[in-house]
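Excluded from the complex is one protein chain; the other protein chains are retained at their positions.
Letters A and B mark the chains in the order given here, with residues in each chain numbered from 1 onward.
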Amino acid sequence: MNTAKAPSAYTEFHPRWYRKRVSTWWWLGSGPYLRFILRELSSIFVALSVAMTLAQLWALRFGADAYSRFQESMRSPWLMALGVLTLAFTVFHSITWFNLAPRALTVRIGGRRVPEIMIALPNFIGWAAVSALIAWLVVRG
Amino acid sequence: MPETVTLEVTRYSPERDAQPSLEKFEVPLRKDWVVLDALNHIKDKVDGSLTYRWSCRMGICGSCGMMVNGEPKLTCATFLSAYTRGKPIRIEPLRYFPVVRDLVVELSDFVTKLTQVMPWLVRKQEKAIAEGEYLQTPEGLESYRQYAMCINCTLCYAACPVYGLDPVFIGPAALALAQRYNMDSRDQGAEERMAHLAHPEGVWGCTFVGECTRVCPKHVDPAGAIQQYKIKAALDWFKSFVMPRGEQ
Partner (left out) sequence: MSKRSNDGFFWSLFSVGGVISAFLIPIHVFLFALALPLGWLPHGGYEHLLALVRTPVGRVYLFVLCSFSLFHWAHRFRFTLYDGLQIKHLNEAVFAACYGTALIGTVLAAYLVLTL
């Protein structure tokens, strides 16, 4: 029998395995993969929100005029669009985070596992409550 | 003329082919047939050289995992009638593993990793036979039973993009099985396992995509097991500062 000489694909007793390289666009291959990557990219918008907050603190530091200029620039169409996008992605982060948290934080009462919704729901309620509190603190006065 | 369905099946013969290709087969569409029945029909009646793994044909041995229309499935549990009439069904070897021939993949990477996590009861102190059995309450069993359901079918590896992109990742099933033993009250091996688990190629490589849990035919929830382990490993990292451990 003819044993392998290069460049044969078949070496006796050592068949050549086929390994498919994963494409850079693997995440476009399915709905769940795409949603996963969008969830991960939401962290960019979290970072942008921090940048906005730091810019806001900077403006506050330099007086009322600086702050109203900050507000003025936030009204620009580009920043408004970015704001809407940021809100969408950060809300997406919150929703996916609270939905996934029960998978990591399992609670057992009397040996039986508490259903996931019973852990997720208090988180969502807490989110609404905290948001309302902050809005109230900022707006009153 | 009985109704038929077209199966597009991956063929790859390393002696002949540089890469895999799809071959079409017409197969009878019987309402009680699963994909495995269709493959067996092809091998029996059409082309005896078609190569694939299967065994129990009832969803417990984990041998018959393949990609069906791009989804990791046990072919013995996937009905032909579940797919749109008139459209071909694509059968490909399990993703992210090297293909040996046709629908057979090389699984030794998984087996190596499974062995690394020590999926057996590890005791620091063995009980003498005279002392009797290791006792466990029903609650004790319940805390790990879900993870014990794993049949090592590796559908989760075919679903995990982290494993696909970087095969050094230990992977969902191995991590879930490690947890199955970590959480068993009879086991004392959690610390020994930690070296492989609390590692960039262990749990820290996981980004909680969650696809592993979605495709698992036994509802093991490996993603959940991994996240729970991350919390444990993170706490252990902090503890190692407060109470530094000596050299083993």
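The criterion applied here is as follows: a contact is a pair of C-beta atoms (placed from the backbone, for glycine too) under 8 Å apart; a residue touches a chain by one contact, two chains touch by 3 or more.
Since we're looking at a predicted model, the values are computed, not measured.
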item: Contact set of subunit B toward the excluded chain (per top definition); value: 161-162, 165-166, 195, 198-200, 204, 207, 230-231, 233-234, 236-238, 240
item: On subunit A, residues whose C-beta touches the chain left out of the figure; value: 22, 24, 27, 37, 40-41, 43-44, 46-47, 49-54, 56-58, 60-61, 64, 67-68, 71-72, 74-75, 79-80, 82-84, 86-87, 90-91, 93-94, 97-98, 126-127, 130-131, 134-135, 137-141
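By definition in this document, only the chains that are shown with their structure count from here on.
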item: Whole-Å gap separating subunit A and subunit B, where each centre is the average of the chain's CA atoms; value: 27
item: Complex interface listing, subunit B residues touching subunit A; value: 12, 14-20, 70, 96, 98-101, 106, 137-139, 142-143, 161, 164-165, 207-211, 214, 221, 223-224, 227-228, 230-231
item: Subunit A residues touching subunit B - in the complex, by the definition given at the top; value: 9-10, 15-20, 22, 26-27, 29-30, 32-33, 36, 40, 100, 103-106, 108, 110-113
